[in-house]
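Just one protein chain is left out here, and the rest sit where they should.
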Amino acid sequence: MKSSSRMSAPWLAMMTAMFGALFALTANAQQSAQPPNPNADVLSIGGSVTEIVAALGQQHRLMARDTTSSYPPEVTSLPDVGYMRALSPEGVLSVGPSLILSEEGAGPPEALDVIRAADVDYVEVPDALTPEGILRKIAIIGDALGVPDRADRLADEVRIALSAALTDAQRPEAEKKRVLFVLSTQGGKINASGAGTAADALIRMAGGVNAVTDYEGYRQITDEAVGQAAPDVILMMDRGGDHGAADDEVFAMPAIKLTPAARTRQVVRMDGLLMLGFGPRTAEAVRMLHDALYTQGT
Amino acid sequence: MTAVTEIEAAPRDRLSRARSLHWVLAGALGLACIASLQIGATGVTLSAMLAKLGQGEALSQMERVVLLDIRLPRLAMCVLVGAALAVSGAAMQGLFRNPLADPGIVGVGAGAGLGAILAIVLGAVLPAWIIDLTGNQMVPFAAFLGGWGSTILLYRLSTRHGRTSVATMLLAGIAIGALAGAVSGILVYIADDRQLRDLTFWGLGSLAGASWAKVLSAGPLILLSVAAALRLGRALNGLALGEATAVHIGIDVQRMKSLAILAVAGATGAAVAVSGGIGFIGIVVPHLLRLASGPDHRTLLFNSALLGAVLLILADVIARVVIAPAELPIGIVTAVLGAPVFLWILLRRRGLVEL
């Protein structure tokens, strides 16, 4: 008797927790996927893809999105199928799309196989780090949605806006500011962008110089490497909150303290999707960054 | 104090209780399987489909895909992985004579993790024929090789003149784990951000990538390893008395150890390979069963396989409905549910057992 009462408590606790959670959540699961427009049948995966769909005037056809799709703001009310690299096949099918538009690199691959097997059209949109790449994205999405004319018009607008922004952003080599894109400062370690990234591409388009080009991609870099990179400006993603305090924190970091950027307190914060998405708003992003680099402060 | 009166009271028989638990757990497994096929984000249910089939109606493409390509392989993975993790845990605890031992401790988990990280990060630069050969199975396959390799290395390090020192093995396991961690750290440093995110999700453990291909690749090894582990019951009971005494009561301890190590490496390596880092099943399940029906490994191992499968199925159902249409990594669910139970057990049993 003694041992049976000893055993029952954790068993009971565990079983109650599991079954309780199970039933509470199943009810919840059946209700959550309710798209606003009953005729909507497109699932958009990837922030820039969703932006392009909206820019093509097809936002009403969206029935669901992934976590990275946050613009235009109205899309955030759509059901969220999760992070694009860790999709749940049944979750994706549960929203019942007939077309899935996805940025390159969604996964896991097994989930995509199953989704394709369910007779859902799946269109992959290649990544882009150039104006031409953005135009290609627009064309592919326009074709997939059956609105090639609108896509042509949008592409023209975007091309013109981009070339104007790029022309305006040009600076003589000697004047170009060195920009360090800091992805995160977790635990006092600086994770910065090297070459070949969206941040690197945008910095160059906006008339700046990426201060770190020794490596590809985003890496943690040492304090000394930050000093040697000698950035004039620190570029970061805008995560909301109190910027003044956050700036103090950044400039107090030993690595950044000794940089020219710290002496002039030059930090630029931009929305992550706007800056790194490479979609219809990239011309805007180029202008915004260029202005932030060259008109503010100095 | 005469012998006659003492013998009159028959001793409590925990063994038959543990054997009847086989049936209880098998029933629970059946219920869990039905729940797993019935519940999901799409609202497709097993009962509706059976009703349809009963009336001779054909299933829609969607229903077929959801049931046959998503839920069934996933259920099969849950059963395989849950049983593999729980049995590996029970066998390892028996082998190390420590109720807190876990395959993670002897470096199987770390080795498998290193294999997976190697495949994710270096996958792109491997010769094309290897990629063609392994296809989508490259990460699982590499994880299994890593787990297997580290176990063999561990065994070589800790075995001298045909005798394995458990203490050396534990220390070597820690060292191998640290080494694998360091190499993983270097690889994480050279990974690009997309690979990094893959690593993060792999490390949390997920069954979202369940597929028949994965079930078929991991299944045979897991079944073989679990079957081998189930034969270790009597030997592990003897080992509870210590290695020397186990030999004295007629157990071929060296052979048993080799078998246990191979079984654990096979089951854990294959399970970690297809599902990532799913924690606590290997430690919580045998603990609960020891509380319920005693430590006799002849029943503990089989009951662990059943309960491990049941718990992982339920955790998986929770993982896929809690934030539907997205889903939680299942490792988070097992940790949230398992860690408190584990702590509770620790607090209750502290002082009773040398940890």
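By letter and in written order, the chains are A and B; residue numbering begins at 1 in each of them.
Just so we're on the same page, a residue touches a chain if its C-beta (ideal position, glycine included) is under 8 Å from a C-beta of that chain, and two chains touch if they have at least 3 such contacts.
Here, contacts and distances are computed from a predicted model.
J.: Out of "Ni,Fe-hydrogenase I large subunit", "Cytochrome c family protein", "Heme ABC transporter ATP-binding protein" or "Gas vesicle protein A", what name does the UniProt record list for the absent chain?
T.: Answer from the record: the omitted chain is "Heme ABC transporter ATP-binding protein".
J.: Which chains here touch the chain that is missing from view?
T.: Displayed chains contacted by the hidden chain, ordered by label: B.
J.: Using the touch definition up top, pick the residue from B:G30, B:G181 or B:G242 that touches the left-out chain.
T.: B:G242
J.: Of the listed residues B:R74, B:K257 or B:R290, which contacts the missing chain in the full complex?
T.: Per the contact definition at the top, the residue touching the missing chain is B:R290.
J.: Looking at B:S60, B:N98, B:S165 or B:S258, which residue reaches the missing chain?
T.: B:N98
J.: Footprint of the hidden chain on subunit B, which residues?
T.: Residues of subunit B in contact with the hidden chain: 1, 3, 6-7, 9, 11-12, 14, 94, 97-99, 161, 234, 237-242, 244-245, 247-253, 290, 294-296, 352-354.
The criterion applied here is as follows: only the chains that are shown with their structure count from here on.
J.: What is the distance in Å between the mean C-alpha positions of subunit A and subunit B?
T.: So the centroids are 36 Å from each other.
J.: Would you tell me which residues of subunit B are touching subunit A in their complex?
T.: Residues 35, 39-43, 61-62, 65-66, 69-71, 136, 189, 192-194, 197-198, 201, 206, 208-211, 213-214, 288, 291-292, 311, 314-315, 317-318, 320-327, 329, 337, 340-341, 344-345, 348 of subunit B touch subunit A in their complex.
J.: Over in the complex, which subunit A residues touch subunit B? Could you list them?
T.: My answer: residues 3, 6-7, 9-11, 13-14, 17-19, 21-22, 25-26, 28-30, 32-33, 64, 67, 79-83, 85-96, 105, 107-111, 113-114, 117-119, 183, 216-220.
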